[in-house]
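All protein chains but one are shown at their positions in the complex.
After this line comes chain A, so read on.
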Amino acid sequence: MGRKLLLEHINVPGINTFDVYRQKGGYRSVEKALKQMTPDEVVEEVKKSGLRGRGGAGFPTGMKWSFLAKPEGVPRYLVCNGDESEPGTFKDRYLMTHIPHALIEGMITSSYALGANTSYIYVRGEMMPQIRILEKAIVEAKAAGFLGKNILGSGYDLELYVQPGGGAYICGEETALLESLEGKRGNPRIKPPFPAIAGLYGCPTVVNNVESIAAVVPIINDGGEEYAKIGIGRSTGTKLISAGGNLAKPGVYEIDLGLPVEEFLYSDEYCGGIANGKRLKAVVAGGSSVPILPANLFMKTAAGEGRLMSYESLADGGFATGTMMGSGGFIAFDEDACIVRNTWNFARFYHHESCGQCSPCREGTGWMEKVLHRLEMGHGSMADMDLLVDVSKKIEGNTICPLGDAAAWPVASAIRHFRDEFEWHVSHAAEAVTRNYGLAHYADPLPKPEPAA
């Protein structure tokens, strides 16, 4: 059995209420931090833990905190990024729904470390149930003296607010999130300056993912060094994985980083293998924005060793044979899955969600989607694959924010690893369209069957 740090009490009835959460040892990290530690000591513990941001980029959280500018007389802010909306990723929603106080506790401890007296939890607008749950949890925590003025008699004040977002994927990008939080259109800002220097309202700000902030609780409770003992290499601690697709047991799992992918995929403790006894065809390991890998490359590293669920192991081999941990949105595809259709589906999402500020993303995502749609509908040509690769290259790395990369990687990697299937969609257009859609909607490619005698 793997360790459970975040989801330890997930099955305890009433764990979403303050009283039950407190009975199970909740808010100990707040007491410890505020009564026994200085803010710098809290930061130091997070640094020692080696915690890497759980939102997707995997940047060391302690280092990010230490970049925070501390000018005199200027407020500092902690903003929790709960704008989870990438296809395949649903672990933050799970955490906020079932153990909201883990996030509130993490927010208080982290805000104390950063010297923030006002903090925000920015949640995607569609997640109204989660927003209500968090608001209720904040009221409970405040009534118990863990929020507001002079928390636990320590002299530290903190006000915590939940802010619903506008419902745009781009608002998960930290600077777009800050723009949205300020009441403006959620367009990414051009960096530098980074939020640690000029963030919310131009003040130093740290933006962290829900899971990262929740992970601060066990780090402070048990010490950063204890936390760093879990995992492998620079991938320390536990990680929530939202597993979906054609799995026997889809769901949110907490794993020790460094768990073999084979164990995660096939053991009964986790995903339980592929649904209906089918074979695995491909995996998207970290949310729709990371490169897709065929099963054989996913199971083994470039050196032929078994791949592990860690930042380094998943990235082994670069984009030629590797992928990324990303946000932990794990999507498995069985042998019947259509990669072309899936790639089009992802491209459609990024086209829809592009903010439209910079030209490559605004125009390129739409172009890719249209070509993929053409291929999917049986009207593509063999030249379309090269066109898609070229367009994706022209987007990648040339945009204001990472949405351009997120749109380009799935397309480029799908063609890199599944070119045969794309070509089959061109050479066997009728069969491909029939397989995916039947003849009812697209009667064009196939002749009508002869009526029975």
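We adopt the following convention: a residue touches a chain if its C-beta (ideal position, glycine included) is under 8 Å from a C-beta of that chain, and two chains touch if they have at least 3 such contacts; residues count from 1.
We take it that contacts and distances are computed from a predicted model.
Asks: Per UniProt, what's the omitted chain called: "Two component transcriptional regulator, LuxR family", "Deferrochelatase", "ABC transporter substrate-binding protein" or "NADH-quinone oxidoreductase subunit G"?
Replies: Cross-referencing UniProt, the chain left out corresponds to "NADH-quinone oxidoreductase subunit G".
Asks: Out of A:I190, A:A302 or A:A320, which touches the unshown chain?
Replies: A:I190
Asks: Among A:L95, A:L308, A:C358 or A:M377, which one touches the chain that has been omitted from the display?
Replies: From the options A:L95, A:L308, A:C358 or A:M377, the contact with the absent chain belongs to A:C358.
Asks: Among the options A:A137, A:I400 or A:V426, which residue touches the chain absent from this view?
Replies: A:I400
Asks: Write the list of chain A residues that the hidden chain touches.
Replies: Contacting residues on chain A, toward the hidden partner: 168, 170, 185, 190, 351-360, 362-367, 370, 387, 393-395, 397-400.
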